[in-house]
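All protein chains but one are shown at their positions in the complex.
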Amino acid sequence: MNVAIIGATGYGGAELIRLLQQHPDVTIQSCHSSSQHGSETVDSYPHLQAVAGMELKPIVTEEIARDADLVFTATPSGVSSELVPELIKAGTRVIDLSGDFRLNDTEQYEAWYNKKAPNAAVLDNAVYGLTEWLDTDLTKAQLVANPGCYPTAALLGLAPLVKRQLIDPNTIIIDAKTGVSGAGRNATTVTHFTEMNDNLKIYKVHEHQHTPEIEQVLSDWSSHAGAVTFSTHLVPMTRGIMTTIYTDAPEGMTTEKLVALYKESYKDCYFVRIREQGTYPSTKEVYGSNFCDVSLAYDERTNRIMIVSVIDNLVKGAAGQAVQNMNRMFGLDEKTGLAFAPVYP
Amino acid sequence: MNVAIIGATGYGGAELIRLLQQHPDVTIQSCHSSSQHGSETVDSYPHLQAVAGMELKPIVTEEIARDADLVFTATPSGVSSELVPELIKAGTRVIDLSGDFRLNDTEQYEAWYNKKAPNAAVLDNAVYGLTEWLDTDLTKAQLVANPGCYPTAALLGLAPLVKRQLIDPNTIIIDAKTGVSGAGRNATTVTHFTEMNDNLKIYKVHEHQHTPEIEQVLSDWSSHAGAVTFSTHLVPMTRGIMTTIYTDAPEGMTTEKLVALYKESYKDCYFVRIREQGTYPSTKEVYGSNFCDVSLAYDERTNRIMIVSVIDNLVKGAAGQAVQNMNRMFGLDEKTGLAFAPVYP
Amino acid sequence: MNVAIIGATGYGGAELIRLLQQHPDVTIQSCHSSSQHGSETVDSYPHLQAVAGMELKPIVTEEIARDADLVFTATPSGVSSELVPELIKAGTRVIDLSGDFRLNDTEQYEAWYNKKAPNAAVLDNAVYGLTEWLDTDLTKAQLVANPGCYPTAALLGLAPLVKRQLIDPNTIIIDAKTGVSGAGRNATTVTHFTEMNDNLKIYKVHEHQHTPEIEQVLSDWSSHAGAVTFSTHLVPMTRGIMTTIYTDAPEGMTTEKLVALYKESYKDCYFVRIREQGTYPSTKEVYGSNFCDVSLAYDERTNRIMIVSVIDNLVKGAAGQAVQNMNRMFGLDEKTGLAFAPVYP
Partner (left out) sequence: MNVAIIGATGYGGAELIRLLQQHPDVTIQSCHSSSQHGSETVDSYPHLQAVAGMELKPIVTEEIARDADLVFTATPSGVSSELVPELIKAGTRVIDLSGDFRLNDTEQYEAWYNKKAPNAAVLDNAVYGLTEWLDTDLTKAQLVANPGCYPTAALLGLAPLVKRQLIDPNTIIIDAKTGVSGAGRNATTVTHFTEMNDNLKIYKVHEHQHTPEIEQVLSDWSSHAGAVTFSTHLVPMTRGIMTTIYTDAPEGMTTEKLVALYKESYKDCYFVRIREQGTYPSTKEVYGSNFCDVSLAYDERTNRIMIVSVIDNLVKGAAGQAVQNMNRMFGLDEKTGLAFAPVYP
C-alpha cells in the first residue's frame, strides 16, 4: 500500500513517518510540505537519518492522488478544509488529522475555530474515526476525520457509562492535562523551555476547540447530553494526556461494577487497557504507544465516579489512531504495525 | 527573637532555614534532628554553606523550650503529636507544620492518618493558621497548626464564595496538582527521577489526608458543607500546587462579579493576588514566594464557576505561611521577611 | 528462537522485553527475577500489560539453559559473575549486560568494581561485544560481554582515529553526560526527582568503573594508549548519553578530513550515523533507538579535535546492542528487529 503524508514537518507528520516506516504493509511514497518543500525530511528531523530520509515535495493534489492509495493530511485546521476536498475529488482516500472534518455543525465549527467551515458535501461523507466506537465499516470510507487528542482520551473514558445511559451527561466535568507537544512545533513564549519547565499552566479556559467535538459525540451517544465542563492544562512533559473525569453516580454503583463494566465493554479492544481496581495509570506507561489506559473509582462519600484515562497524544491521540483507522480502511487487523510496547522509562 | 527548628533535615525544615535566615527580627538559635543530630546542616544541605551552617542537635524538649521564644516543628505526622505537648508543657510557643493538630475530630484524624490522635487538651488549644482567614488574634496563641499545602491553595480559592454562602458546597470538585517536593525527601520508586520525569501521575485516590482538613474548614464556614471531591496529581516539577476548582454557580453570576468579589475580599491581603479577568496564573509565577494567585471564570454554557489557585507548596503551603503566622504571633507586620519576589524564570 | 531474560525487573531487562517482543525471529520464553519471582511482569511494569505480561520465574539455571537458545543476563555486577558460568556449563549461550566479563585483567576488575572477579576460564572465552568493531565471528561465541553504555558512546566516537593511529591516545579527555536511567531503578536521594530535576550533577569523579573498560579497548587498538581522563555527569533527563571528546590533532587535520574518514569507517554500519560538517546531534535524536550519532570538529585555534557522540543508554548502550549481538550470534542481519526510528519529540 502506497501512502502520502501532507504536512510532514509538524509533529503529527513526523509521528506518522515513524509509525508507517515500521508498518509491514505500507510504503511511504512521498512526503509533502507547503513551507519546506525542496529540503529533506532529515533537515527538519535529523532523527530520521537512515530511516526515512526523503525529499519533501510540494503539495500538488492531483499528482498525490494519482500515486497514493491513501493520503494522510496532517495539516492545520483551515488548511485541511481546502486540501481534502481536492484530494477526494481527485479520487484518493484521506485520513485527516486536523479538526476540520470532525464537527457536523458548521456553525459550531466557525464559532470555535474561527475559520470558514469546509465544503458541506465533503463534510457529510466524513466518518469520525474514534476507532473503538465506530458505527461504520471503514472499508468503504473515503474520508476519515481522525479524532482530536483530548476527545480520544475523554471519550474512551466515558463511552461505557454514557452509551449505556448510566449517568447524567450534564454532570460531566473533564479536567484534562497534556504534554507540550500537543501545542505543535511552532516556538512561542508560552511553550519556551524556560517558561514551561518546572511549571504548570492552565490555558484556553472555556475556549478549547475540542469542547464541541466531545459534546457532539456525547450527544450522539445520549439524548440527554448537553454542555460539558472541559478544562485544559499544560504539564512540563513532552508527550501524554491524562483526563480526570468526574460525574455523578447512579444508585448502587461500586468500583467493582465499574471495572467489570469497562472490562466487558472493551474486551475486544486491544488498545484499551482497563486497570485493576485500586491501580491507576500514569502517562509514561503509554509513552510512544497506541494504548489508552483507563482506571475507575467510585467514591461513596460524594456519590461521584472518577474516571482516569491516559494516552500518548501523538499516537493514540493522532498518528497512531490514524494508522489504526488506515488498517480498518484496508481490511487489515487493526493492530498491524502498532502492537509494540510503550517506551518506559 | 530566638527560634528553634525541629525536623531540620526535611524539605519543610530546610525552607524554614532559608526564610528565617533572611528575616530581620529572627535568630535561628538551633536546628534539631532525630536521625542526623551530630552532623551539620550542610552535610544534609550543601546549599546552606556560608549561610546557615550549624550543628544539628538532638531533640531535648526542655532545653529547646528554655532557650527558644518559638519552636517550629517540621516533623512528620505522628511525631508532632508526641513532641508538641511536651514543648507546650515546657512553656514555649509552637508552630506545627504536620497534620497532627489540624483536625478537631480525633476520629477523623485516626481514620485518615491511621495514627493515634494527639492529646485532646493540647489539640483544643491549637489554632488553625490559615493566616488570611484567622478568626483569632494569634498574639495570644500558644500553638498554631499550620495548614496543609493543598488545603491552603483550595481554601484561599474557595473562601469568598463559601463564607458568603454564595454556592452550594456539595457541588465542589477540587482537581489538585502538585510538584514532587510535596512528597518529601525520602527516596521512593514513585518519586525516582526516572519514573517521574516526563510523567504525570494520580495518587491516593479518595484517600488523601488533606480531604477532611478541607471539609472541616468548609463546614466552619458554611453549615451546608459536607463531603467534597478532592483528587491529587503528581506533576514533573519540583515546587508548586495548582488547584482547579469547579462548583455550580448561583443565578446571575458573571466573571466580572467574581473578580470584583475576590478583589474586595482580599484587598487587605498582601499575599493573595487576584488576577485580572481572562488571565490565569501558572505555578512558576509564585515559585519560592509566599504568594497565592487566584483566577476566576464563570462559564455560562454549563453554569459552573472555575477557580484556579496556585501556591509554592513549600512556602505559602508550609514554611512561608508558618513565618507569616509567626509574624502575627509576635505582633509584627505579616509581610516581614516575606515580601520578596518569586524566582522567575 | 527462544530466549530467556534474567533480571527482568531492572531497566535493562525491561528494555530487552520491549525490543525482543518486536523481534520477528524471537520468542521470549521466560523472564526471571531473584527478588520478584512469583509476581507478574506487569506488577513491576504496568506498561507491559497486553504486550508482554507473563510470570516472573525464579532463577534455576539448569532449567533456563535447557529451554532457551540464548539467555540475556541483565543482572548486577557481582551477580553475573556467579550466574553466567553456571549457564555456560549447562550448555546455553549467554549475552551478559553487566560489567563482569568485560575486563580481561581480573586485578583491574577487582580494583574498580570492588568485587571478586569471575572464573578465569569463562572470562577468557567471553567476547567483548562492541558490535561495529568486533574482531570475532559471533556465530561461534558462547558468551558475549555486552559493552557498557559510556564505553559504547566513547569508543564508537574514538575508533576511526585510534585504530588508524592518527592521534596520541594519551591526550584523550572524555567529558560524558548521561540521563538518569543509567543509574538503574533503585531509588536513592541522589536520583530522587526533587533532587535531580532542574539540576546537573557530577559524580564518581575519577572512580567510574567504565574507565578501565575504555582504556582496555583503546590499548587493544593502539599500543600507545594509557590512562584517559573520563568524567561523568548526571543530566536531568531519562535517557541518553553524550560524550564530548577532546584530543590533540595530528598535523594537517581539517574537519572535512575527519568527516570523510568517519563516513568511510562506518559506511557499512547502519547504526552509526555520521553527521554532516557543522551539524551536531542531541541525545533526543536517538531516543528509544539503536543509533549512535557522531559529529566531528577540528579547531585550528587550539589544534584540537572535538568528537561528539550520542546514544540511548538503554538501547545502543545496553539492550539494543545486546539484540544486535544476538542477531550476529544467530546469523541474522544485525538490523533485524532494530531498524526503527527514534521517538521524537
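Going by the order they are written in, the chains are A, B and C; count residues from 1 in each one.
Methods note: a residue touches a chain if its C-beta (ideal position, glycine included) is under 8 Å from a C-beta of that chain, and two chains touch if they have at least 3 such contacts.
Note that the structure is predicted; figures quoted are calculated from it, not measured.
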{"item": "Identified contact with the non-displayed chain, of C:Thr194, C:Ser222, C:Ser265 or C:Ser289", "value": "C:Thr194"}
{"item": "Candidates B:Gly78, B:Pro250 or B:Pro345 - the one touching the absent chain", "value": "B:Pro345"}
{"item": "Sole residue of B:Asn2, B:Gln49 or B:Thr136 that reaches the chain not shown, by the stated touch rule", "value": "B:Gln49"}
{"item": "Touch criterion as defined above, residue of A:Glu15, A:Asp100, A:Asp198 or A:Asp299 at the omitted chain", "value": "A:Asp198"}
{"item": "Missing-partner contacts on chain A, residue numbers", "value": "11, 179-181, 183, 185, 187-189, 191-198, 236-238"}
{"item": "Contacts of chain C with the absent chain, listed as residue ranges", "value": "173, 175, 177, 179, 194-195, 197-203, 205-206, 227-229, 231, 233, 235-240, 242, 244, 246, 280, 282-284, 287, 297, 299, 301-302, 304, 306, 308, 310, 345"}
{"item": "Touch residues of chain B, complete complex, unshown partner", "value": "11, 14, 17-18, 21-22, 45-52, 181, 197-198, 238-239, 270, 273, 275, 279, 281, 284-289, 291, 293, 339-345"}
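We adopt the following convention: only the chains that are shown with their structure count from here on.
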{"item": "Fraction-based call for chain C against chain A, same above half, different below", "value": "same"}
{"item": "Turn needed to bring chain A onto chain B - CA fit, degrees, nearest 5", "value": "180"}
{"item": "Length of the line joining the C-alpha centres of chain B and chain C, rounded to whole Å", "value": "46"}
{"item": "Between chain C and chain A, distance of the C-alpha-averaged centres to the nearest whole Å", "value": "36"}
{"item": "Multi-partner residues of chain B (each touching 2 or more other chains)", "value": "179, 194-195, 197-198, 236-238"}
